[in-house]
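The complex is shown incomplete by one protein chain, all other protein chains being positioned as in the whole.
A, B and C label the chains in the order they appear, each numbered from 1.
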Amino acid sequence: MIVALDIILRLAAWLLLAPLLPGIINKVKAWVAGRRGPPVLQLYFDLAKLWRKSVVLSTAVSPAHVAGPAAAWIAIITAALLLPVGPAGASCSFRGDALLFVYLLAFARFCIVLAALDTGSAFEGMGVAREVSYAVLAEAAIITALLTLCVQSGSVSLATMLAPSAGAGAALLAAGLFGVLLAENCRVPFDDPNTHLELTMIHEVMVLDHSGPPLAAILHGASLKLLLFAVLLTEAVLPLGKLSLLQAIGALVASVFVVAIAIGLVESLLARLAFRRVPLLLTTAFLFCLFALLVAWKGGRL
Amino acid sequence: MSGTMNLLIGLAMGFSLLALASSRLPSVIRAAAFQGMILGTLPLLLEEKFHWLVVAVAIGTITVKGFIIPNLLRRALRAANIDREVEPLIGFVPSLLLGAAAIIGAAALGSELPLRPEHAKTLLVPGSFATVVCGFILLMARTKAISQVCGYLILENGIYLFGLLLINTTPLLVEAGILLDLTVAVFVIGIIVDRIQREFDTLDTRKLTSLRE
Amino acid sequence: MKEILLIALPLIFAAAAFAWPSERTRPWLLPVAGVLHSVLALWLLIDPPLLAANAWFGFDPLARAVLPMVSLLFLVCSIYGVAYLQIRAERKNRIFVTALLVMLGLLSLALQAQNLGLLWVAAEATTLVTVPLLHFNGTARAFEASWKYLLVGGTGIALSLLGSFCLGYASLHGGSSGDLTFTALVAQGAALTRPWLVTAWVLLLAGYGTKMGLAPMHTWKPDAYGEAPGMVGALLAGGTTTMAFVAILRVKQVVDAAGGGAMTERTLLAFGLFSMLVAALFLLTTPDFKRMLAYSSVEHMGILAVGAALGGAGIAAALFHVWTNGLTKGALFLSAGNIRRAAGAQTEDKVAGMAWRSPASARIFVVGILAVTACPPFGVFFSELKIILAGFQTNNFFAATAFLGCLLFAFFGMSRLVFAIVDGRPRAAARATGKQLRETPGVIVPPLLFLALSLWLGLATPPLLREAWNAAANILLPTP
Partner (left out) sequence: MTPGWLLLIAGVGLVAGIFSAFKSPRVWLAATLAGAVAVFVAAVCMLASGVPWNWQPDFVIGGEKLHLQLDGISAFFLILLSVLGGAGTLYSSEYWTDKNHPASAPAGRAWWNGLLLNMGLVLVCANGLHFLIAWEIFTVCAYFLITRERQRPTARAAGWLYLAASHVAMIFLFAFFALLAARAGSWELGPMREHSELAPLFWLALVGFGIKAGIFPLHIWLPSAHANAPSHVSAILSGMAIKMGIYGLVRFTGWLPTPDSAGWVVAALGVISAVLGVAFALGQHDLKRLLAYHSVENIGIILIGLGFAMIAAAHGNAAWGQLALAGALLHVWNHGLFKALLFLGAGSVLHATGTREMSRLGGLWRALPWTASLFALGATAIAGLPPLNGFVSEWLVYLGLFDAISAHGPAAFAAIFAAIALGLTGALALACFVKVCGVVFLGLPRSEIAEHVHECGWRMRLPMLVLGAACVTIGLAPILFWPALATASAAWQPELANVTLPAPLVTLGAFHLALAALVILAGIFLWRRVQHNGVSRTGTWDCGYAAPTARMQYTAGSFAGIITGWFDWILRPQRHAHLPKKLFPAQADFEEHTPETVLENVVEPTASLVMRVSTTVRQLQHGRVQSYIFYLLLGLVALAILAVMGGTK
């Protein structure tokens, strides 16, 4: 009973807080640009509107076009269940859940891109190709990050992996994970969510033909994914496990807020990279993680 | 005893050199024939006491090697109305030199190999080896089928010469069988030569190269 | 008595065949003689007679280990021969049939010969009697083939005569009374004069090696096998070569007894591997599937030589291989003959799609090729495996490795050519002529019999044969 309640509360928290992050980011960008910008809760309004809107489907699409977003959304939510919250731990935790976490996100990507390809649009094909290609490098980086945590903690379960401080090389790991975060969530400099030129988009172009509730699912899933990465990043770097629950929650919220601001600043200060430069950046992120790993390895040896 | 024998053997070697040197088929055939006849007489010299089987062998050899086979070849030659030039692959002078070298080498080899006292003084071993090698040279260095047959003949003569070492120990039945075989061999070769002459209308073995990789 | 009959019977039949008036019924003499001969051979195999001391010929363990194979080979070939000669009714078969029977008789003599001289006489006679078989087709190519066979083979056999004389002189010089039976020579042992012994071995190996078809003395083989009728090829590859191999084994026995074992094994191994290498290289690109069989035969002669060089186990395995190779080759030569007749050509560029034009023969050919390239469960696989095993047991790792490598390349070459011929699309010209061979049971059953025999030899090697081979190996190489 308690467990069920716990799970439901956490879920509610994840689901409700997720759309806040893009709002904050946009606010920061507007602030840097000296605009007033959309309200922080904008995404909530959009989701609510989309949920009520009727749907326009391409004549080409199969049921996968609707099933895909649903599956992806679920996958991301279940991934959220695996992510611990400071000392409170995760609502579902077992040996090897870290890998499950990564592969759930991969599964989500699989569903989204299939749903996109379903339309047979050249643009979406383009976007999907980019998405899955860059994901290869991102995957390598995040696996390396997990290896680092594993080496530090000697465990393969997120709850225990994330609890202790990243110790030496935390900065490297943070840098690496931040790069992965930007790439995985299609933020500048990898992708520009605000562009309106199909040829230059990755994530946005994949949802060109989605509308109504499916689009809502996609958008909400995306924001949740962003939140997950932000939390992961924070917990990988900060020793939240050592704090009391309240302090931990506070620190977590604060640092996620910081991450959001950081993203906002990056987006306003950097321009989107040319696509041929993207692998370079991702490789850099991967190398950051790798160096973090080596540092941790030495630490483990000492 | 062995003096005359060595003389005859030397003569036989001479004939093989002649065969190497001669530029016309009939003379090659003649050389082979004379050599055969000479070898035919050797058993008589080798045997101390008179033995009719030996005589038979000798006469058989002389008739076969000296008359039957040469005539066979001459017939083939006549049937093939071709020029009687030998047309060597290896020229006459080199062939001769090779032959001479063969004789020297054979002599050397013969002196290497241990011999029974009664053979020690004879030239049987070197003579046979030399003749064998001369036969080989003819086989390899001549293009006309008939001259190759002569080469084969001389080869066999050399072996026959060696066989004389064993003549009074090996049963004559074997000797006879061997002799018979050689005869038939050359006989068959003669027939084939004849057939080839009819099929290809030539005895130049350079034309016989349709079977190849 | 029976062993004499083994020799006399075919010769009597030969005489009968020569005298026989009817062209049409004469071929039937072949199977009759074959059956009687096989019955005799198997009988002798089952209860071998005692060997008379210093007899000139006799059914000794070595003869026992191989002669029944030759007999079986001849039997099956003779069955094929009846059908074959009916198809080739346009040619007179008097000489052909007679020569075949004489050949059988002489082979039986040569395999049983216990006397150096007699062995040579028989071997030479076999060479000569083969000639009319070679040019049965009477084409120009056939005559060229027999000419080369005679000249090269004759030279080789002449060398072996010289070698025999040398061996004889070695024993004479060693102080014997000049008894040339092998038992006597072996008994003389180390008394044989060494230099003469070496000379003798060199000449005899070269001479009988020529007959057997070891490289580089194998040059007559592709021509002869390529032009001869299929069944003659089978008899040459399984019978005559076996005779030569047995001759070499007998001489080896003498030389080993005189303490030349190291030398014989060294030379046999070297020539065996060289033959396998040459054969493999020729097989890789040869376009002619009958000549291919010849090269394959060269390869297998090499295998036999290698086996003979690998000690007692090796010799036993080699004798096993004599059986498997001989019988499998039989299937190949007979089916190849059928294909050759159906296609009217024997080179890759003219022959293709035989799986459709002579299905049964083509299938047999494919299976035969797989069998002869050591694909289980056929006999060759087992015999070759035993030889390799012997190689490893005697620590001849290099030999075994080279052996395997040659097998591999031989397989590449043969499979390439065979599948090109069998599966490839029939050439336009061939389709136009569409010359269809009626695959009568007469020409299909014998090769199938051969395959069955090969299969049986491999899967269920009769203990009797095993025992015979081991006995022969023990005689040849007394294990201390």
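Methods note: a residue touches a chain if its C-beta (ideal position, glycine included) is under 8 Å from a C-beta of that chain, and two chains touch if they have at least 3 such contacts.
The structure presented is a predicted model; accordingly, all values stated were derived computationally and were not measured.
Contacts of the undisplayed chain with visible chains (whole complex): A, B, C. Of the listed residues A:Arg35, A:Arg52, A:Lys242 or A:Arg277, the one in contact with the hidden chain in the full complex is A:Arg52. The chain omitted from view is touched by exactly one of A:Leu83, A:Val113, A:Ala222 or A:Ala285, namely A:Val113. Between the chain not shown and the residues A:Asp191, A:Asp209 or A:Glu267, the one that touches is A:Asp209. For the options A:Val28, A:Ala135, A:Cys186 or A:Leu252, the residue in contact with the chain missing from this view is A:Ala135. In the complete assembly, the contact with the undisplayed chain comes from C:Ala355, out of C:Val306, C:Leu327 or C:Ala355. Not every partner is drawn; the one left out touches subunit A at residues 51-60, 62-64, 66-67, 69-71, 73-75, 77-78, 92, 94-96, 99-100, 102-104, 106-107, 109-110, 113-114, 117-126, 128-130, 132-133, 135-136, 138-140, 142-144, 147, 150-151, 153-156, 198, 208-209, 212-214, 217, 279, 293, 300-301. Contact between subunit C and the absent chain runs through residues 147-148, 151-152, 155-156, 159, 194, 197-198, 201-203, 205-206, 209-210, 214-217, 219-220, 222-223, 259-260, 262-263, 266-267, 270-271, 278, 281-282, 284-286, 355, 370, 373, 375-377, 381-382, 385, 388-389, 392-393, 400-401, 404-405, 407-409, 411-413, 415-416, 419, 423-425, 458-461, 466.
Annotation for subunit B: contacts to the undisplayed chain at residues 89, 136, 139-143, 148, 205-206, 208-213.
Keep in mind that, in the parts below, only the chains that are shown with their structure count from here on.
In terms of inter-chain touching, the protein chains here follow a pattern that is not a line, ring, star or complete graph. When each chain is reduced to the average of its Cα atoms, A sits farthest from subunit C.
Among the chains present, the centre nearest to the common Cα mean is that of C. Here the CA centre of subunit B is 31 Å from the CA centre of subunit C. If each chain is reduced to the centroid of its CA atoms, subunit A and subunit C end up 78 Å from each other.
Shown for subunit C are the residues in touch with two or more other chains, of which there are none. For subunit A, the set of residues touching two or more other chains is empty.
Subunit B makes touch with subunit C in their complex at residues 112-116, 128, 132, 136, 139, 145, 148, 152, 155-156, 158-159, 162-163, 165-166, 169-171, 174, 177-178, 181, 184-185, 188-189, 192-193, 195-196, 199-200, 205, 208, 210-211, 213. The residues of subunit C lying in touch with subunit B in their complex are 115, 117-118, 120-121, 124-125, 127-128, 131, 135, 140-141, 143-148, 150-151, 154-155, 158, 161-162, 165-166, 168-169, 172-173, 177-178, 180, 193, 195-196, 199, 222-223, 226-227, 282, 286, 291.
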